[in-house]
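Have a look at this one before I ask anything.
With one protein chain withheld, the remaining protein chains of the complex are depicted in position.
Then we have chain A:
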Amino acid sequence: GKEQGDKKGGGASDVVLYKIDVPANRYDLLCLEGLVRGLQVFKERIKAPLYKRVMPNGEIQKLIITEETAKIRPYAVAAVLRNIKFTKDRYDSFIELQEKLHQNICRKRALVAIGAHDLDSLSGPFTFTAKRPSDIKFKPLSKTKEYTACELMNIYKTDNHLKHYLHIIENKPLYPVIYDSNGVVLSMPPIINGNHSKITLNTRNVFIECTGTDFTKAKIVLDIIVTMFSEYCENQFTVEAAEVVFPNGKSYTFPELAYRKEMVRADLINKKVGIRETPENLAKLLTRMCLKSEVIGDGNQIEIEIPPTRADIIHACDIVEDAAIAYGYNNIQMTLPKTYTIANQFPLNKLTELLRHDMAAAGFTEALTFALCSQEDIADKLGVDISATKAVHISNPKTAEFQVARTTLLPGLLKTIAANRKMPLPLKLFEISDIVVKDSSRDVGARNYRHLCAVYYNKNPGFEIIHGLLDRIMQLLDVPPGEKKGGYVIKASEGPAFFPGRCAEVFARGQSIGKLGVLHPDVITKFELTMPCSSLEINIEPFL
């Protein structure tokens, strides 16, 4: 199960290493204990264990939450693993499972953080509170002296592991912290545990606390840890309860270890999967998936027990999937649905497809360019102010290449030419694709327009060639030349991207649809080009 096992290391043995893909919602398969248990049950070598919460012989361990936690980390749950026996392997697996849960369901400790402590080194009741960082002082794991929380946050800025979690509490006025009745710090979640209660191979009684901002997930995480490792307790698969008192005075007992019953009709499973198994067989398949099932009632009803390890089962469809997996996806008979439909193309895409082929037939080569670009590409380089573009702005780009969605196809084509300057002249490129602009009449406040853009790049500007292309496009769209209704004309115009006196606006079917002209030398230079260039860009949506 270890993921280092992909390649055989130097001098390694010939033992076959298996790489096992665990679905992201199967937290119960994240450690060797759970994986082996799951396989043993599937192979019917053992029965799925029954996990039990038990009350202690003496006093129950208590964790009291104070109201200061409300604004930073309001939830906590806890449990005790009594008389556990660690070995090196078990201990390592215990630490590794916590780490995997932290990365996965705990969302890098933002939703839930886990702390495990040697109970015999502490004395309850415990208090989960929040304090000013300067008022928190303790000796953290694997350090030899005490530090204040402020000092620790500084020290961990350079710690390759812990630095990723600092942001969760860094700018908060109060930091969460858990004390025992003697004022010993158990942990400062979600950053670090105290060194005092560190668990070792000799630890016999483990106190586990999970704190977080998502109560449901904290309960799931606690259930997973205790169901996996109660295997090593003197009374196997039993977990000692702990009591958590919330600021409102209400107290709850954890872990929940709740078993839930679901009823699913056998024919529903058969109908969803496309198989014809008897209810008994289906119940057996589910039981092998650790979902203890039996046929009840009219003989078609299956009662399924969802164990606390399977928080991923939230609907009957999850049970159907487990039945299908146990049956084997590749054993399912493939059939064709009898769904009768007439196909339709999306009209805008149909028009685009027709035009693309004719553009290529007219000697222009199709480019495919990114819809995201820099502000500079659509504004500065074209001599336009960014505020005049109505562009949609991205809030979190990793590089300047993704600051905005393009409002014109021209920059992409000019960049394509710049990347292909070595090709023989003339370069004739086109693209028919979407641009995006803000539009408050749309539900999201923005919309696409389907544009057609073409450029001609040569030793001469070739306006007549781009103009001829426009004439050809209009001929294809059955739009006649001329001012009269339904026709098209071009009229002298100006635009910052164009050379003065070499720009015209295209009017078709009574509306302006775009511009064509010879590009301004400043535009050519800014796109790192050296030759004259003419371009055409129109909106094709009026021709639908």
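Following the convention adopted for this analysis, contacts are C-beta pairs under 8 Å (C-beta built on N, C-alpha and C of every residue); 3 or more make two chains touch, one makes a residue touch a chain; residues count from 1.
Here, contacts and distances are computed from a predicted model.
> For the chain that's not shown, choose its UniProt protein name out of "Small ribosomal subunit protein uS2m", "Ribosome biogenesis protein RLP24", "Golgin subfamily A member 7" or "Phenylalanine--tRNA ligase alpha subunit".
Not shown, but named in UniProt as "Phenylalanine--tRNA ligase alpha subunit".
> Using the touch definition up top, pick the residue from A:Leu17, A:Val36, A:Ala241 or A:Ala371 that touches the left-out chain.
Residue touching the absent chain, from the options given: A:Ala371.
> One chain isn't shown here. Among A:Ser13, A:Thr200, A:Asn248 or A:Ser395, which residue touches it?
Touching the chain that is not displayed is residue A:Ser395.
> Among A:Arg356, A:Arg472 or A:Lys526, which residue is in contact with the omitted chain in the full complex?
A:Arg356
> Identify the residues of chain A touching the omitted chain, counting contacts across the whole complex.
Touching the missing chain: residues 23-26, 107, 111, 214-217, 271-275, 314-318, 320-321, 324-325, 329-330, 332-337, 339-346, 348-349, 353, 356-357, 359-368, 370-372, 392-399, 401-402, 405, 424, 428, 430, 434, 436, 438, 440, 442-448, 450.
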